[in-house]
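Left out: one protein chain. Kept in place: all the others.
And now, subunit A:
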Amino acid sequence: MATIALDGVVKRYGKTTAVHGIDLNVADGEFVVLVGPSGCGKSTTLRMIAGLEDISGGTISIDGRIVNEAEPKDRNIAMVFQNYAIYPHMSVAQNIGFGLYTSKLSEPEKKKRIQETAGILGLENLLDRRPSQLSGGQRQRVAIGRAMVRDPAAFLFDEPLSNLDAQLRTQMRLEIKKLHQRLGTTIVFVTHDQVEAMTMADRIVVMRDGRILQVGTPIELYENPADVFTARFIGSPTMNLLPARLSEKEGQRVAALNGFNATAHLPGSQAIRSDGADVLVGVRPHDLHVGSADGANNFTLLGEVSVVEPLGSETLVHLDLGGTSVIASAPGKTVPKVGGRVTVHAQPGSLYLFDAKTERALCRM
């Protein structure tokens, strides 16, 4: 097990800067997920930790030792790649054992280690097969096995589930999480899928344009996103954002939605921005319920149902608010009619306020 520390790490390709001086500390045994859209620098960051990319500035330390100049093999890390990178000309046993190629273990010890690893991953009966005879999930397990067999200080996963179908991805997600709980090895996992990030991570690192936007536990990021990007990226369906302007109404500070007769009340103690400032009011679909509710400070909207997505446990209702779309939720057995007008409401405390210009979070309300 190991700690990993990135201190002002920069990566430049010629004149283009792919990673802008990021700082990150991964604790011993922690499962950290780097998440962000394509091109945000998450894979580059992982490859720099692995030593597959040189760094242009800053330092990377593994277990307190600066490894900027160290070869990948000297970092005591193992990596699982997006396309598995298991060798088609080798059997499952040879692929798993390949991780021990440079090990000084005796042959019987190597065999024992391969058997143990295969046992943990449920590959005991497939050891003589070639990769072409395996399913996608089995191939992924072989790739993990090759990483595991070396008993490395840390695992690096580079979008390992993106080639699997939805069902298998859910299953492998669970298996990797169980494996982490069992081995307790430090893991840095890269994905662009926020569901993977939310379900697996101890901490999530949200990246965009080569910068870290926010680091926190899944719940922290969901509950208190630092900006509009994180708010929209974390959580599914994505957060509704409605343009508004700060003003005063009946002695209370409110955010009045542009173009609608709807207001969100700001908590009295919040001293943020002057009246007239442009803001964005955010509300998660799961906090925006179909139906009206009593309560003075409820946030209420009226719109026309454009699409209904019944999911069984709940129904997602897409509303057209005169050109602006929002998603609300209704109980599973409630399926509003498309074209009908419905009221949706959100409880006080479930709304988010963002600065429209900087897109930074201002407060919950």
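Couple of notes before you dig in:
Here, a residue touches a chain if its C-beta (ideal position, glycine included) is under 8 Å from a C-beta of that chain, and two chains touch if they have at least 3 such contacts; residues count from 1.
Convention: contacts and distances are computed from a predicted model.
Its UniProt record calls the unshown chain "Carbohydrate ABC transporter membrane protein 2 (CUT1 family)", which is the correct pick from "Carbohydrate ABC transporter membrane protein 2 (CUT1 family)", "Pyruvate formate lyase activating enzyme", "Phosphate transport system permease protein" or "Fe-S cluster assembly protein SufB". Of the listed positions A:Gly64, A:Pro88, A:Pro108 or A:Gly251, the one in contact with the omitted chain in the full complex is A:Pro88.
The omitted chain makes contact with just one of the residues A:Ala78, A:Leu161, A:Val228 or A:Ala244: A:Ala78. Annotation: of A:Arg146, A:His180 or A:Arg284, A:Arg146 touches the absent chain (contact as defined above).
Residues touching the missing chain, restricted to subunit A, are 50-52, 71-73, 77-79, 81-83, 85, 87-89, 98-99, 101-102, 146, 150 (touch as defined at the top).
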